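Yeah, one chain of the complex is gone here, protein chain that is, but the others are all in their spots.
Moving on, here comes chain A:
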Amino acid sequence: MRPFLFSKSSAINQALAKKNGTTQYIAGGTNLVDLMKKHIAEPESLVDITSALPAKIEVTAKGIQIGAMVRNTPLANDAIILAKYPLIAKAVLAGASPQIRNMASTGGNLLQRTRCPYFYDVTTPCNKRKAGSGCSAIPGENRMSAIVGYSDQCIAVHPSDLCVALAALDASVKVQDKSGKTQSIAFTDFHRLPGTTPERDNNLPANALIHSIEINENAFAKNCAYVKVRDRDSYAFALVSVAAALNLKDNQIVEARLASGGVAHKPWRWLEAEQYLKGKTANAATFEAAADIAIKDLRAQSHNGFKIPMLKGAIETALQQCLNR
């Protein structure tokens, strides 16, 4: 690890004032410390923002606001979350380990970087780590890589579970910049596709910090599920994951949400499948048809063709689980 200056800020504007090209912020540190140890992140100064950002979950006029510094464990155990937005808790608990969840922050969860093994191995080319150096995963070991939304420069996937649930629930990201101005970014616009700039993971402005996450009230609390298929049953990143939520009237689907992790550079919404589900009867045939729509245009890498049938099965399973109250 390269030596660095360390300071602590107790207010968001104070932290933002310290922002420059060689500064990085540290909250839970569950990803950044790894990146620093591996010389992937080499900040000259590190600003501890654990006391600078909101750490509360608050009910607002429209729904709920989750402070950027709310750690994963209290987020997953929060009474309001469990009652009204249980999909969030399900997704959080499917990720990492209890120790990591105790440390990891909500804001940091959005900003965690891919777990593509080549990104972490500085002896190998990686366009995300070093723009223009090439992608090792495309001709290499790409079992965990993307099956949708990738480019010829990067096939990495976003590793978060929480973000999949937030994307499904149409959350928004409230960011605050140096001038004190806040703006709201739709969650599905927050993360980027790799395109020709895979080194950029998201659209967080350079001089801004995530302040909080906002979710509007919705009718999905009763019928939602998070299914994560992985090589081991805890502390493993998703091969594919599915967040599913249904607003049911009797057995008719009024509205549906379907999003996935482990498939793309960002949490992926299956909008066409959602559209299909609307107005249909909630049953196995409907779910299978929706899953078929989701997978119809996917194109796998050399080693992850399995992800397409696995995704289909995971979507069907997640939708089915929405019915098990």
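To be clear about the criterion, contacts are C-beta pairs under 8 Å (C-beta built on N, C-alpha and C of every residue); 3 or more make two chains touch, one makes a residue touch a chain; residues count from 1.
The working rule: contacts and distances are computed from a predicted model.
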Just to verify: the chain that's not displayed, which of "Xanthine dehydrogenase YagR molybdenum-binding subunit", "Chemotaxis protein CheC", "Sarcosine oxidase subunit delta" or "Carbohydrate ABC transporter membrane protein 1, CUT1 family" does UniProt list as its protein name?
"Xanthine dehydrogenase YagR molybdenum-binding subunit"
Given A:121, A:170 or A:292, the one touching the chain that is not displayed
A:121
On chain A, residues whose C-beta touches the chain left out of the figure
1-3, 39, 115, 117-118, 120-121, 123-124, 136, 139-141, 143, 227, 229, 231-237, 239, 304-307, 309-310, 312-314, 316-317, 320
